[in-house]
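For this depiction, one protein chain was excluded, whereas all remaining protein chains were kept in their positions.
The first chain written gets the first letter, and so on, giving A and B; residue counts start at 1 in each chain.
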Amino acid sequence: MTFFTLRTLYVCMDYRAVETTDEYVARLETGSDWRAEIEALAADVDAGAAWFTALGAVQDAELAFYDQDDLEYYSIDADEPLEVASCVGNVSWLNGDRFAHTHVVLSDADGETISGHLNEATVWAGEVYMRVFENDLEREHDETTDLDLWL
Amino acid sequence: MTFFTLRTLYVCMDYRAVETTDEYVARLETGSDWRAEIEALAADVDAGAAWFTALGAVQDAELAFYDQDDLEYYSIDADEPLEVASCVGNVSWLNGDRFAHTHVVLSDADGETISGHLNEATVWAGEVYMRVFENDLEREHDETTDLDLWL
Partner (left out) sequence: MTFFTLRTLYVCMDYRAVETTDEYVARLETGSDWRAEIEALAADVDAGAAWFTALGAVQDAELAFYDQDDLEYYSIDADEPLEVASCVGNVSWLNGDRFAHTHVVLSDADGETISGHLNEATVWAGEVYMRVFENDLEREHDETTDLDLWL
């Protein structure tokens, strides 16, 4: 007789239950850097792991695209005011610093859209919702992708 | 001997801890207005502050882009059915009314994408997740951007 359970289903992915200790809304400062502001918020509330979504507008932006063959980031400059139609990301430790891994969708006066990994952007106005997790996340080098990944 | 702490780091941005009182999932009504439906949900559950993400599709949409020189919104019409590939926003008080500040990313039959600030859109199907915060958020005029911002 064989006992089995559906819970034995093999899942390759890594995952972890998280406990939220606190939640914040923030208004990013006009003229500051979008990502640095989010990292400053995380630092100010002592967050070693967090998840956020956001919206707003920027005065300019530098995005990046990760080339999966070259295993390198190439930057994409956007030198004009753009709406932040979407922003999703998380905060974790990377080489001893808080890093806000931030992806954005940006749009111009015609609604035309560019998007990707955010390096930096000058805030026009930004509204952020952040959840802080009890246990820190730390990025470590992943051989397959040559990226710094957590879990 | 000098004592110092990283907590003395100056953070320009405004932020506030929030307490979530309740959470909702909603299905927006086909034929209604996307943003008005979200405001109606907020009103129906007595929310004076909330954060939401959503996805779905619309029959048409009017986006807007805020011109950072003219300090005015200019509208962008999209007169066709579009997927709502992303929707992020928040609810706060604006001049005595609940206002759902809503940014969306919309896509057509080829995946081509327009995005920005949402004025209005006729719902085809919409799925929303909303968190309601205990303390209200209220928008007030910001001189620098000529926008109504909270915090």
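Quick note on the criterion: a residue touches a chain if its C-beta (ideal position, glycine included) is under 8 Å from a C-beta of that chain, and two chains touch if they have at least 3 such contacts.
Small disclaimer: the values here were computed from a predicted structure and weren't measured.
Considering the full assembly, A:150 is the residue among A:99, A:124 or A:150 that touches the omitted chain. Residues of chain A in contact with the chain left out of this view: 6-7, 9, 11-20, 49, 51, 53, 63, 65-69, 74, 76, 78, 86, 88-90, 101, 103-105, 113-117, 133, 137, 142, 144-145, 147, 149-151. Although one chain is hidden here, its contacts on chain B can still be listed: residues 22-30, 32, 37, 40-41, 43-46, 53-55, 57, 59, 81, 83-88, 105-113, 124-125, 127-129.
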